[in-house]
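With one protein chain held back, the other chains of the complex are shown just where they sit.
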Amino acid sequence: MISALAVEIPYWGQSIFRVVGGLVAVLLPAGGIVYLFLFKMMSFMQSRLGPMEAGPYGSMQLLAEVGKWMQKEDIAPDNADKPIFKIAPLVVLLSTFLLIVVVPFGPDAVFADFDTGVFYFLAVGSISVLGILIAGWASANKYSLLGGLRAAGQLIAYELPMVLATLGVVIQAESMNLNRIIEVQNTGAIFGFGGLGNPFILTQFVGFLIFMIAVQAELTQAPFDMPIAESELVSGYMTEYTGFRFLIFFIAEFATAGVFAFIASVLFLGGWGVPFDWFGWSNIDDVDWWMNIVGPVIMATKMFALVGIIMWVRFSYPRFREDQLQTFAWKFLIPVSLANIAVTAILKVAI
Amino acid sequence: MIDLSRSSWVVAPLSDTETTDADAPQALPGDGLREGIVDDLRQRIGDALIDSHIVPNDDLFVRVATDSWADTAGALKTAGFTWFSFLSAIDWMPSPYGKGEEDPTVEKEPIDMTIKQGVCGGETRMQVFARLTDLDRHVGITIKADVPDDKPVVDSWTGSFAGANWHERECHEMFGIGFNGHPDLRNMYLPGEFEGHPMKKDFPLLARMVKPWPGIVDVEPMPVQDEEEAGGDES
Amino acid sequence: MMSDRQQLSYIASQAADARLNVELETEGMTLNIGPQHPATHGTLRIIARLDGEQVIWAEPSAGYMHRGYEKLTEVRTFPQVTTLINRIDWLGSFANEVPFILAAEKLMEIEAPPRAQVIRTILFELSRIANVSLFLGDLGVQMGAITPVFLAFRDREYVLNLIEGATGGRFHPNFDRIGGLKDDLPKGWIDETKQVMKKLIGFCDEIEDLLFGNEIFQSRMRGIGVIPADIAKEYGLSGANLRASGVDYDLRRDQDIALSYDKADFKVWTHPDGDSWARCWIRLQETRESCKIVQQLIEQIPAGPVMTKVPRIIKVPEGEAYVSTENPLGEMGYYVVSKGDLGPFRVKIRSASFNNISITPWVLKGVYVPDIITILASLYFILGDIDR
Partner (left out) sequence: MGLVDKGRMPAPLTKLFNMSRSYSLWVYQWGLACCAIEMGAAFGSPRYDVMRLGVIPLPASPRQADFVCVSGTVTDKMAPAVKRLWEQMPEPKYAISMGSCANCGGPYWDSYSVTKGVDQIIPIDVYVPGCPPRPEALLEGVVLLQQRIKNEDMQAKWKGDEFTTLQATRAAERGELSAGEPTGQTTHDISTDPQPIPERDRPQPIVVGGGPIE
């Protein structure tokens, strides 16, 4: 990646560049999502203004939030399991950073270009379940325990449809490498017309829907927010957390939303690329170097669009009951995603 | 596309008939109805029915003997009064503390402590009373019974009306009346360590003892004490 | 009569008790919801014994909002009592005063002039709309949907403006006097009411397709917390809870009372199922019905005085009277015993939510934890009404 920018950066410069890049790629979208969607979009949906005092149009609200959460007293309940109680939020945030490693932002702008990128992010995605379960168990509070167990059941139940939905994409792109998937989408053509590329959202629409529903469940958001059901279990596994630990949970929740939106845009909307025909490229190697800079901007717009949908559903839907949620996943989503794979495979072989 | 009404994960789909149209409201109960009810009750519980008072076309009060308090409930339930309204008690002794609104400077005249029962009379200081309604004939009945002063215990209504459970718990903690046959006679409202029964007339309201009610000015006689007939001009 | 799930939970509770002392099994967990909990409207505490996610036995513990109304009414004069009692059901608070005033008027054998009766009925229905519209919005929050409550508050403000315009208080008006009303309606109030009623009917349609049309909402409400008619009668349920179990009983139509409901024709909605869905659905239809009642009555306000001849210091003659009306929460009645002096001798307040909630130990047996919140939301209680 660095060599493409036609300037030689020593190795320690590269690692600093990667660390800063990683932080920006995770925290900036999280901050943007919290401000844009949680404060502003929710308020406008509810016909009110949202924070306006801190800075023009409440733009400094995030600074105020972080500043305040730093000053809060850090309470750990006495019969809680102290070390594990303190580690739990970091584990949840850890899985977000691990996910961003494999997301490509440009032909060379990717932290680690694995050949089995899809396999990697599906495996790493389930680390946050551990964090939530630890948080639920360690905070020695009945509500947290109930919330943690519900989260474990739900996240496992919804990882399966996500895996099967991505399987459809992998079959169609014949590769697990994310850059290759983007290349296939942008060079493909629909009935000969190459101007729009072949984003998998068109051919894999059922897979896209199942993936988005599974993402909604992975983030424990509204229709599936049984683990943090305010009206029943006070605030689920986050009940006992205060101060900057709660801030880490809060940021992790929205950062994961951003990262999953990145991945969804890579898999279904053609990631950082625009249809290659517009610039006369034929494959990934002859994409110009400036795409490494424009790529992240395109990815950001697609990500904000997808997160907009996720948050829109979050703020307007009531929540499932626990058993309905499980039956919806096992008895409905998984069979449909299996059918989707079968159809893709048959079409793959036939055409 | 998603067939949500399937019974597998939506609990069994129940009937979707919107409404049953209300038939014409029955004729409002006339006078004969309440006499009929009292006679019917007299047949069911015999001379336990001590006194009855009918407000024509309006209301019906009945007083029964204490020991047949529980089977009056059963009798009325079979007679059609299926809807349980409430159950509570009245302490007929006038409050020895007055209203706490008297002008402290003026010498207080003694309060007559004679116990005078209400509509259907009665001998004892405490009376337990309940109300049932017949939803089809749109008529309500209030049943009273004396509570013996020495041992304030009556039978419980939970046998025929499960709804009386909470009402009797509240009556127990407020008036100190025991209900034998009641499943668990704990305190309903007051915290466990609250001693005394607040609704008894001899339970003082301490705040009023310590600090008389600030609005005493209301009690003074008006500058021109108008007689009854000239009363309404300035209201 | 008990549904199969309730039998199952009964067997489960026996098993759970047996298991408590057997070390191998996981013993049941006692969950304490409240007294301060986002779902309970205020301070109701529910003690529930769970076996996993299923409730074996649940019992609400009331008393956290007990302010001792009946004792306080004994040391106050009649006008002071009306100020106090409109804080019992603090959402539709004008509706609390009306039965007490009617009971006092019945004892004094006087009747409010026709104009006062019509205005009283209109304000009664307005406070019902203000009460139940917040219920419809709050229903969403209990289920997890955040947005409907804002719509409810937004449209409820219009109704509060009307009540404040007429009475001066947003929702503790204290506008009733024995023998009539404090004073007359302000100018322009009538056509403003007409516009607001159109807006409120629009609000009902909006909530109907936002919430009631939502599949998740239906799947969480249908078939949950079924209460058969005879159990409802035995516990003394009233209002929409009773009508949801198929009992066609509405005090506004079935009782001869000094309010002018006979001037408006309205439909009494019932539903045969008796589950949480039926209760909420009936309240939605009743809100629309109330808007129509107000629209009809607003045309027929007769001219004339608003207050009859009443002596300056009111002494209610000796006697006892019980008057109850169809309050937003159910049937609310006052049993007033008067000994002919300034204040009442004893006032028994029959509040609707006390009976409505006394059925929860029966109905919560064998349900899941999230269903506790659904059933309590559909029974719709106000803490001041339970604890008095």
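Letters A, B and C mark the chains as written, and numbering starts fresh at 1 in each.
Note that in this section contacts are C-beta pairs under 8 Å (C-beta built on N, C-alpha and C of every residue); 3 or more make two chains touch, one makes a residue touch a chain.
Predicted, not measured: the structure shown is a model, and the values here were computed from it.
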Any idea which of C:118, C:132, C:149 or C:375 touches the chain not displayed?
C:149
Given A:9, A:27 or A:64, the residue that touches the chain left out of view is A:64
Of A:122, A:234, A:266 or A:329, which sits in contact with the chain we cannot see?
A:234
For chain C, which residues reach the chain that was dropped from this view?
35-36, 38, 41-43, 63-68, 71-72, 75, 83-84, 87, 90-91, 93, 134, 149-150, 153-154, 156-157, 170-172, 383-384
Chain A residues touching the chain left out here are 39, 43, 46-54, 58, 60-61, 63-75, 230, 234-235, 238-243, 246
Could you please point out the chain B residues that touch the chain left off the display?
100, 189-191, 194, 198, 203, 205-208, 213
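By definition in this document, only the chains that are shown with their structure count from here on.
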Compute the distance, rounded to whole Å, between the mean C-alpha positions of chain A and chain C.
45
Measuring centre to centre with CA averages, how many angstrom lie between chain B and chain C?
20
Inter-chain centre distance, chain A versus chain B - centres from mean C-alpha coordinates, in Å:
62
I need the residues of chain C touching at least two other chains; which ones are they?
219
Give me the residues of chain B that touch two or more other chains.
2, 9-10
For chain C, which residues are in contact with chain B within the complex?
62-63, 66, 68, 70-72, 74-77, 106, 215, 218-219, 222-224, 230-231, 233-236, 246-249, 253-256, 267-273, 275, 307, 309-313, 319-322, 324, 331, 333, 335, 337, 339, 342-343, 345-346, 348, 350, 354-355, 358-359, 362, 387
What part of chain B is in contact with chain C in the complex they form?
2, 4, 9-15, 17-20, 22-23, 25-26, 28, 57-59, 61, 82-86, 88, 90-91, 94-95, 99-101, 116, 118-119, 129, 131, 135, 138, 140, 142, 161-163, 165-167, 174, 187-191, 198-199, 201, 203, 205, 208, 218, 222, 226, 228, 231-232, 234-235
In the complex, chain C residues that touch chain A:
29, 31-33, 37-39, 53, 140-147, 150-151, 154, 210-211, 214, 216-217, 219-220, 368-373
